[in-house]
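Note that this complex is displayed minus one protein chain, with the remaining chains in position.
What follows is chain A.
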Amino acid sequence: MSVKVEASHDGIPHNKVMAMGLILALVSLYIAVAGAFAGYDYLAFFGGIAAVGALIWGNSTIKKLCSYGIGTGVPSAGMLAFGSGVIAMLFAAKLAVISPFLVPIAGLVIALIVGLVLGWISNSVLNMKIPVMTRSIAELAAVGSVALMGLTVVATGHVSFSEITAFNIDILGITVSFYDVSYIGAGIIAVSFMLGAIALQHPFNACLGPGEKQDRTNMLAIECGFLSMIVMAVISFAFVSLVAAWISLVIGLIGWFVSYKKYFALSKRDAAAWLDAKPFSDAEE
């Protein structure tokens, strides 16, 4: 039985953060999917916003889970989340043959189920006995799935299985599909996976300590989300239209710059001192 250690007192309770992150992520995903459904990809950047929403939620979950003293488990939590998330995302993407609007919600539900099973295994079978374990792993799997879908949309403009496994090129009026150079065939999904997994664990891992503050950690989560979006936007030049890729890149850059500056300001607020080229002085000496 692990002992709970309070990381810091939160201003906003976890359930509220979760609700806000989830709504932001799902609404953004649906806007992007609606854009793709209507036949243009200019709204692909909403996938990045969805990833940001998912990361804010996931961070709060990691903080809750990791208050049970699993220090080195923080990076592993990010990997686990995206590992289960990728299963759910691919499963859900298959359902796009019925309707593309089914994919985001199906991804969320399947991930929750996968996560519940994994959480039950780690808590009961592996005997880790952490009270919030089952729920947290389920939440993390859902976060992984939603963030992965968001980053996929930024890169390709789509979430449906047929679109992310084929790259269509018009040759002499005939459309030819290539698997090798598609989002999954070329392994770009591995880039999304790593970007998301590190971005998910980084904010809490970087801010942990007795002086951790919720708003600063959340700002870092937003920064990590936009930073991942920048990379996916650069890669998206190979998949989506030029205009759509530029829109994603510019919005990613602006979002990242604003949140990075804000994070610096918050760190300055919380730091014991902010010194430039000055030596330290020991309090006890």
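What we mean here is this: contacts are C-beta pairs under 8 Å (C-beta built on N, C-alpha and C of every residue); 3 or more make two chains touch, one makes a residue touch a chain; residues count from 1.
As a working rule, contacts and distances are computed from a predicted model.
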Which of "CopG family transcriptional regulator", "Tetrahydromethanopterin S-methyltransferase subunit E", "Hydrogenase" or "Sulfate adenylyltransferase" matches, in UniProt, the chain that is not displayed: "Tetrahydromethanopterin S-methyltransferase subunit E"
Candidates A:I56, A:M149, A:A197 or A:I247 - the one touching the absent chain: A:A197
Absent-chain contact - pick from A:A106, A:V153, A:I235 or A:I251: A:I235
Residue ranges of chain A at the interface with the undisplayed chain: 72, 74-75, 78-79, 180-181, 185-188, 190-191, 194-195, 197-198, 201-203, 205-212, 216-217, 220, 223-224, 227, 231, 234-238, 260, 263-264, 266-268, 270-284
